[in-house]
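Take a look at the structure below.
Yeah, one chain of the complex is gone here, protein chain that is, but the others are all in their spots.
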Amino acid sequence: MTVSVKFFASLREQMGCDGATVEIGEVATVADIWLQASGGKAMLPNILVSINQEYCGTNDMVSSGDEVAFFPPVTGG
Amino acid sequence: MTVSVKFFASLREQMGCDGATVEIGEVATVADIWLQASGGKAMLPNILVSINQEYCGTNDMVSSGDEVAFFPPVTGG
Amino acid sequence: MSIEISEAAFNPWEAIQRYEQEHIVRQYAGKVGAVATFIGTMRDFNEGDGVMGMELEHYPGMTEGHLQQIAEEAATKWTLLDTLIYHRVGRLIPDEPIVLVAVWSSHRKEAFEACRWLMEELKSKAPFWKKELLTNGESRWVEKNTAGY
Partner (left out) sequence: MSIEISEAAFNPWEAIQRYEQEHIVRQYAGKVGAVATFIGTMRDFNEGDGVMGMELEHYPGMTEGHLQQIAEEAATKWTLLDTLIYHRVGRLIPDEPIVLVAVWSSHRKEAFEACRWLMEELKSKAPFWKKELLTNGESRWVEKNTAGY
């Protein structure tokens, strides 16, 4: 399946890109998506994740066509 | 001594006047002032009192020239 | 710090802007991180009755003094930059602003807490009294405020 990946803020700078399209098998978690999109980097525990713009956990299952985002702690307001 | 007395709001309406000048002996408490200014009426327990525009208690001593005010619970804001 | 009591109707947002222009912009350039404000306005209902007007009485002198005291006390309890309090007296009609409290600080916790504390102090101790003119033609003194916490 195909999943759209986004990185924001300091994570975007560390990754050197604001996102990617990931091709992966039909059964995959957010953590699997991270491993593939990051090229195997460790994911820091404070990284936040979302599927289709809703917060989720790293063990949540991803579906084809989903938008999965990874970003550091938020600092708005 | 002479003390200036003020009434506010519903108490002013009940008394029928917004204040009075009270002549009283040299040793007097706020409660004494009330008795004389009100003509001996009972003072409801929720009545607030001040001497020279600072909150005080009914047993506080009054001095000559003081401004003593009696008023109902406040309802501003 | 400014305390004002007036019979004049006021636009609270313009009052805040004017105060910022005159007392905040230059004096605290770069230092303000938070502004918490509260506006109390006159409703056309209270305790189940329609209200068409209000007469707001106060104790001239003591009211200003008491508001000044609580503004100074807030400035000792929290680290604040400035405080503005404006309160109407006299005759009001529904939707008119009654009270404005605005607090400027560097951090939001202080602004939020001081603004709310000032309003509760004002409502519980500042010598103001409201008399409502009801739509049924009667009038009555408001006996107590609604709970703030």
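Order of writing sets the chain letters: A, B and C. Residues in each chain are counted from 1.
By definition in this document, contacts are C-beta pairs under 8 Å (C-beta built on N, C-alpha and C of every residue); 3 or more make two chains touch, one makes a residue touch a chain.
None of these values were measured; they are calculated from a predicted model.
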Inset, instruction - Give the labels of the shown chains that the missing chain contacts, considering the complete complex. - result: A, C
Legend entry - Omitted-chain contact residue, chosen from C:Glu7, C:Asp44, C:Glu72 or C:Glu143: C:Asp44
Legend entry - Absent-chain contact - pick from C:Val35, C:Leu56, C:Ala71 or C:Ala126: C:Val35
Inset, instruction - Just the residue numbers, please: which parts of chain A touch the chain that's not shown? - result: 6, 8-10, 48, 50, 53-55, 69, 71-77
Legend entry - Interface with the unshown chain - residue positions in chain C: 11, 13-14, 16-17, 25, 29-45, 94-95, 106-109, 111-112, 115-116, 119, 146-149
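By definition in this document, only the chains that are shown with their structure count from here on.
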Inset, instruction - Please flag the chain sitting at the greatest distance from chain C, going by CA centroids. - result: A
Legend entry - Separation of chain B from chain C, taking each centre as the mean of its C-alpha atoms, in whole Å: 27
Legend entry - Separation of mean Cα positions, chain C and chain A [Å, integer]: 48
Inset, instruction - Name the residues of chain C that each touch 2 or more other chains. - result: none
